[in-house]
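The structure's right below; bear with me while I get my questions together.
For this view, one protein chain was removed and the others were kept in their places.
== chain A ==
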Amino acid sequence: MSASLDALLCVQTTVLWLALLAPSLLGLWAWRFPPQRMLPVLLAGLPLPLATLWLLHRVSVGGEFEGAWSPGGLLLHWRLDGLAGLLLLLTQLLLLASATYAVGHRRATTLAECAFAGFWPLLGGLAAALGLIWVAADLLILYAALELMGLCAVGMMLLPGKGEALVAGMRYLLYALVGSLAWLLGVALLLGSSGRLDLAGLAATTEPGPVTGIAMALLATGLLLKAAIFPLHGWLAPVHASAWPSVSALHGALVVKASFFILMQLWQRLMPEAVAAAWLLGLLGSLAVLWGGLQAWRASDLKQMVAWSTVGQLGYLMLAFPLLAGTSVAVATLAWQATWLQLAGHALAKAAMFMAAGNLVLSAGESRLTGLAGASRRLPLPLMTFGIAAVTLMGLPPSAGFTAKWLLLQAAILAGQWLWVAVLMAGTLLAAAYVFRVLRCAFVETAPCHEVRPLPAGMDLMALLLALGALGLGLGAEWPLALLREGGRP
């Protein structure tokens, strides 16, 4: 009996590592032979989410599983629980959509051949880095994966090769390096004080005290920089200005979230009871919601608006810290579910929105909102996609954003933390304000009609599928949330 269980565990582990590493191999393959059509890319990538679904099924039946890997004297820990599995699934789906979209983008416009080929290994590297971050239970793996992710992301942002892209990309690199430095110092402090790097061991041996506090502050600063949390968000909007939509989609949906995920993991293990610090993070999040919303409202350029909305939406995630620290079990459970549902809903919606915005801009040849008025009337599908994605961002039903907001409101009301209720209200209204600035373009009858360029149908379809995914996750939230309730919260 136990032999067959061991064998099953062994199969699970193999499948997991295959799912984690296969994207890099596919990326290298595509570097050598850049794909020309969308369907082969879709088919090549499809086994990965299916494998993850099977793993999730195993996790829901047999509980989380973990292991360690020892290359040359080091012991590196990893584990797969419900949360990590769900995030892995989300990552794979988004990467698949982005890869497919990129092929369509290549067909629709004239991208430089070498830039397009260079996209693929970077995508593979990003996939591996994200996968490792979700399953890592060890500061060393986290460090390596975080660096790999940062470098791949910067590389992808530089692909368009234009001057402004280079400047923005370099600034991003600078921010990322400073963040890494802070993070590395924090890790060194922790290693010095407790002598361990695995998260479980750290949680068991670390005592609250000045060293832990300083280390956590350094770690948090580094991660907040990488996650573009207010007031460290300055690099975010410029890098999206000239990036490809497929890259922007991945970046806004996943890359910034990975840093948040790591922060949450560390916080929960090292200082779950630090109420004052958690409130500080919550306040930063609130300011992010307000500032990001205001800037998105003021933005005159479509992609800038979408990028600023990311800054605002990331703020909602930060509200989890005060709701998790020192509150009752009921509140914490609600906030925990709300956070990950919000993360997933926003990831899908933001990717869809970047793609839809990209389609609008590509077709109309115009990225300013005022210029879009006439053209967008002739582009109902991208605009509809934009609208559906916007429903999630505004948190209106029946979207994941709505369900997450319901949970978050319930947690805030139960905990009596009314400040967050006000923040959620303000954020929703700001989101509605900036989103409807775009949507009303569709109705202006007096605007001149521009010629629009047709795009491959797959590009519109990918964006629409992601947007509908964010919508469907609202009422279909029970399955992922049940997985979250079972495990994942340390």
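Just so it is clear, contacts are C-beta pairs under 8 Å (C-beta built on N, C-alpha and C of every residue); 3 or more make two chains touch, one makes a residue touch a chain; residues count from 1.
By our rule, contacts and distances are computed from a predicted model.
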**OP:** Consult the UniProt record of the chain that does not appear here and report its protein name from "ABC transporter permease", "Multicomponent Na+:H+ antiporter subunit D", "Cytochrome c2" or "Putrescine-binding periplasmic protein".
**Re:** "Multicomponent Na+:H+ antiporter subunit D"
Original post:
In the complete assembly, which of A:E207, A:E451 or A:E478 touches the absent chain?
Top reply: A:E478
**OP:** Decide which residue listed in A:L396, A:L419 or A:L465 touches the omitted chain of the complex.
**Re:** A:L396
Original post:
Among A:A432, A:A467 or A:L483, which residue is in touch with the absent chain?
Top reply: A:A432
Subject >> For chain A, the residues touching the chain missing from this view >> reply: 333, 337, 380, 384, 391, 396-398, 402-403, 405-407, 409-410, 413-414, 421, 425, 428-429, 432, 436, 440, 442-446, 474-475, 477-478, 481, 485
